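The structure under discussion is supplied below as structure tokens; questions concerning it will follow.
A single protein chain has been omitted; all remaining protein chains appear in their positions.
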Amino acid sequence: MPSQGAGAGGIGPGGPRAPWVLLAVVILAFVMLAVAGGPLALRTERPYPSRPLGLEPEPALLPPPPIDDEYFPCEDCHEEESADPKVRELDEHDNIELAHGDLWCLDCHDADQRDLLHLSDASPVEMAESWRLCTRCHAKKIPDWRAGVHGKRTGHWRGPKEYWTCVVCHDPHSPLFKPLEPRPPPKRASEIQLRIYGEQEETSDEEP
Amino acid sequence: MNILNFAIFSVKAVVQGSRAYYAWLAFLIVLILIGIAGYSQQLIHGHIVAGLRDPVPWGIFIGTYAFFVGVAAAAVALAVPGYVYHWQPIKEIVVLGEIIAISAVVMSILFVMADLGHPERFWHLLPVLGKPNLPRSMIAMNVLILNAYLVLNLIIVTYFLYCSFRGRPYNRIFFMTLMLVSIPAAISIHATTAFIFNVLPSRPYWNSAILVPRFIASALCAGPALMVLAFQVLRKVARISIKDAALLKMTEMMAIVMFVNLLLFFAEVITEYRSATAHTIHIRYYFEGVEDHVSLVGWAWTGAACNVLAFLLLLLPQTRKYPVTMNLGCFLAFVGVFIEKGIGLVLPGFTPGTLGELYEYAPAFPELMISVGIAGVGTLVFTVLTKIAVPLAFHEDEESSQEPVSSPMEWSQRKPVAY
Partner (left out) sequence: MKNPERGARGASRREFLKTAGAGLGAVAGVPGAAQGFDLESFFQRHFRELTQEDLDDLLLRLEQKYSKQYRKPVQVGAIGPNDGVVFGYGLDISRCIGCRRCVYACIEENNQSRDPEIHWIRVLEYEREHAVRSIDPDEGNPFYDHDLVPAEGKLYLPVACQQCENPPCVAACPTQATWQEPDGIVVIDYDWCIGCRYCMAACPYGARHFNWREPEIPAEEINPDTHIIGNRPRPHGVVEKCTFCIQRTRKGRYPACVEACPVGARKFGNLLDPESEIRYLLEHKRTFALKAELATNPRFFYFYG
């Protein structure tokens, strides 16, 4: 069994060097810490294949959804030459809730050509191009819409895309958005439980 | 072959022992088996068996990890008086401090491993083999430095014991270099641990420069507290001589450091509460609770009370020098810092989360089992290393223990030129 004292190990007292040693130690510590907070070198990495994106094609305007056969063409029912311009309670079209400023049917729908709309100067507009009529009043929305910031686009951010026109989203008779039923909320963290634990046996049960 | 003989000696020292020693080993192995049982739960089902969820992605593992890195760093509390100021009573037990540091680092690493979603990918963290994000990522820095510190301490302890085994003095330059490097390394392991937390602007609770000195101060309380208690146990069990002067010196230092720790803590509390920004919610959650979420409030006040009480017990000479109160003080310091770091550091930082979700984490059973197991491993490492070290570094013929404490003057008060 070795009995030589090891703790004493053969070292003399520190002498006056001790503070220098401590200083050196502190400096070393700072260097080590400085490395920790040092500047960072970002590496550039091997490029891996990318696919060239499509060219920017002419915008495709997404037309309004087709109108129900029951109501269109309008002339199927509206055979009379000219319409009654009076604002009144209608016998038909009670499914339409009219809530668009003070507008009345014939402000937009043409009284003579019943399948068409008209602008304020009486020039006719196809139903499918209704946005030309909308912008007569809502001109301020045009730049945003043209830039893709008002309204909606689908398809490709670069490549073929559909520009949704006004009436795709807004019901022209009642243009404000209707409230929607939201999809279910997320689970709280406390509700995310392991089904497995406590019901040990049904471990990793895959859905049948 | 000296090295072979040393190895054989070591193995013998570990394997042979009293009945009580075997019982102790068996107990530790039971703890480890509990840990393995808990870990296999996690391995089979994933981390969902833990109490962690997205708003609180870290829990008891990382808190305990931070705590034990601190314990490991506290080896400087012995290395500095022992090898910078060459104060004999402490110099004799530095090796035990290093052994505690090794055990603590092993535990820290195991806690991180237990926390990883893919522990088998651990090598991705290593230089050369993997792709560590150095120096940007504080975890990468910390892992690197922590492992370096572990290796350093293993070398120190092994070399020291090997020299003792051969009964010849160690190579002074080699040993002193390692020992002196281990001092900034110890500070660095804990500073980088603090940096892991406080470099995150996303978490205002941690994003304070004061966290770094707080970490180091609290570590220098908890580490020596554990050492003082462990040394007294060793004195009884292994009948080695550890001078009262050394223990007293350590508790005296603890009183000072605990004062610094409390000062920094109050600075933090006052800053938070007086500025009363939206960010104060984290510390309010810890000390007051938010609405009916109060599960940490009891811990918070217990921890703070432990620290204050420990400070008082260690400060007053009457209680510091009386073994029962001294040990109580050390115990309270250990518990207080454990609560402060293991619970009060990590959890309030995540509660509420960055999107405001207030999820109250509580460790799940498998997490506790794993923690027990890791504590078992750490204690086993300590037991094994001490079993080897005791016969080599501490011998029976202790006439030195009779001699009075070297000087009534405290080392810390001496002017360096007085040597």
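Going by the order they are written in, the chains are A and B; count residues from 1 in each one.
As a working rule, contacts are C-beta pairs under 8 Å (C-beta built on N, C-alpha and C of every residue); 3 or more make two chains touch, one makes a residue touch a chain.
Computed from a prediction, not measured in an experiment: that's the story for all the values here.
> Out of B:M138, B:V157, B:A304 or B:C330, which residue would touch the omitted chain in the full complex?
B:M138
> Which subunit B residues touch the hidden chain?
40, 43-48, 50, 52-55, 57-58, 112, 115-122, 124-125, 130-133, 136-140, 143, 196-197, 200-203, 278, 349-350, 352-357
> Touching residues of subunit A against the unshown chain: what are they?
Missing-chain contacts on subunit A: residues 40, 45-54, 143-144, 147-159, 161, 164, 169, 177, 179-188, 192, 194-196, 204, 206-207.
Note that in this section only the chains that are shown with their structure count from here on.
> In their shared complex, at which residues does subunit B touch subunit A?
Residues 41, 44-45, 48-49, 53-56, 80, 84-86, 91-95, 135-136, 138, 141, 145, 160-161, 163-170, 172, 175-176, 180-181, 183-185, 187-188, 191-192, 195, 357, 359-360, 364, 391-393, 395, 397, 416-417, 419 of subunit B touch subunit A in their complex.
> Give every residue of subunit A touching subunit B within the complex, in rising order.
Going through subunit A, the ones touching subunit B are 1-7, 9-11, 13-16, 18-19, 21-22, 24-26, 28-29, 32-33, 35-38, 40, 188-190, 192, 194, 196-197, 203-204.
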